[in-house]
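Handing you this structure, nothing more for now.
Excluded from the complex is one protein chain; the other protein chains are retained at their positions.
Moving on, here comes chain A:
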Amino acid sequence: METILGIDYPTLWYLVVGLLFSGYAILEGFDYGAGAWHLFLKKDLSRRIAINAIGPLWDANQVWLIIGGGALFAGFPVMYATMLSAMYIPFMLFLMLLVLRSSAIKFRSAEDMTWWRKTWDIIYFVSNTLIAFLLGVVLGNVLQGFELGENLTYQGGIFFSFLSPYAIMVGFTTLSIFMTQGAIFLLLKTEGRLHARLTFLLKKGMIFFIISFAVTSLYTLTFLHGVTDKFKENPVFFALPILAFLAVANVPRLVSKKKYANALVFSSLTMAFLLMLVAFQLYPVLLPSTIDPKYSVTIYNAASSQKSLGIMLTIVAIGAPLLAGYFLFLYKTFHGKVKLDDTSY
């Protein structure tokens, strides 16, 4: 098997996919999170400002989902196909909510009628909240494992079985960290009374996160077999949850000092550490089988050919710096507080 710096191609691609999903979680995390606060903002103007805070950015942030999905399909087609077809209902709901959410952003402020704006406000709030929740639910299902038999046949229930208690817990944890991230982002982009209101909301969000996180962690350590074993083998990885905790503990301090950009960095780091924890816990498995570990989808039995992975690593090596450049340009153009003008939503 070919390697770069002693790391084999499937592992490298695992890192690429992990990086893309982390980027998606961090960037769309504040988009979805901001949306999940929408109905907590009472005035029409506040809601408009909140939407325009993500206005020029959300479409670009969504690219991380598109590239992440493409990278999963390209590098681990077996994982892509098996996960999506087994998680049919949650993914279809997720996709539909994405459509509704983008419609809400575009059409909400296009008319002045109160009923029109109120309807879109509800759609916007519900879609953002459920998207964040469903992403966590899918992650919870992956961590728990699927009922996979021989030849990757999915034998689990098809309509509501994805809503297991554990999946729901991970769903709430994801929602709560996105809401924390979203509130910090909005603090960065707003002023005045809206800003004061968000400072108050952020505190609620962090309490929500700490409770969900604590409950989910306890459940994971108690009921998910195999998790603890892996940490006993490599105790150094206990650093990850500790780092995640330290990062999130730093957020209130930075917020009280009004260093919102730094606070956003630290809440992003929390997400990054938690996702690394997930990645480490699973590796080299992508999708554990609850029937028999030999039926699990791993980065080796799911991977594309060496040739194909080599081509795609080249594509990433060329494309990633370009993408970084575009994003720097975009975020630099739209830094600072939201100012509504005739081009705003």
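We adopt the following convention: contacts are C-beta pairs under 8 Å (C-beta built on N, C-alpha and C of every residue); 3 or more make two chains touch, one makes a residue touch a chain; residues count from 1.
By our rule, contacts and distances are computed from a predicted model.
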Worksheet entry | Record-based protein name (UniProt) of the chain missing from this complex, from "Cytochrome ubiquinol oxidase subunit I", "Peptide/nickel transport system ATP-binding protein", "Acyl carrier protein" or "Carbohydrate ABC transporter permease" | "Cytochrome ubiquinol oxidase subunit I"
Practice prompt. Identify the residue among A:Leu5, A:Met113, A:Val236 or A:Leu322 that touches the chain left out of the display.
Written response: A:Leu322
Worksheet, complete the sentence: Missing-chain contact, candidates A:Thr114, A:Asn234 or A:Thr343, resolves to A:Thr343
Worksheet, complete the sentence: Absent-chain interface residues of chain A come out as 55-57, 59-60, 62-63, 65-67, 69-71, 73-78, 80-86, 88-89, 91-92, 95-96, 98-100, 102-103, 106-107, 110, 151, 153-154, 158-159, 304-305, 307-308, 311-312, 315-316, 319-320, 322-323, 326-327, 329-330, 333-334, 341, 343-344
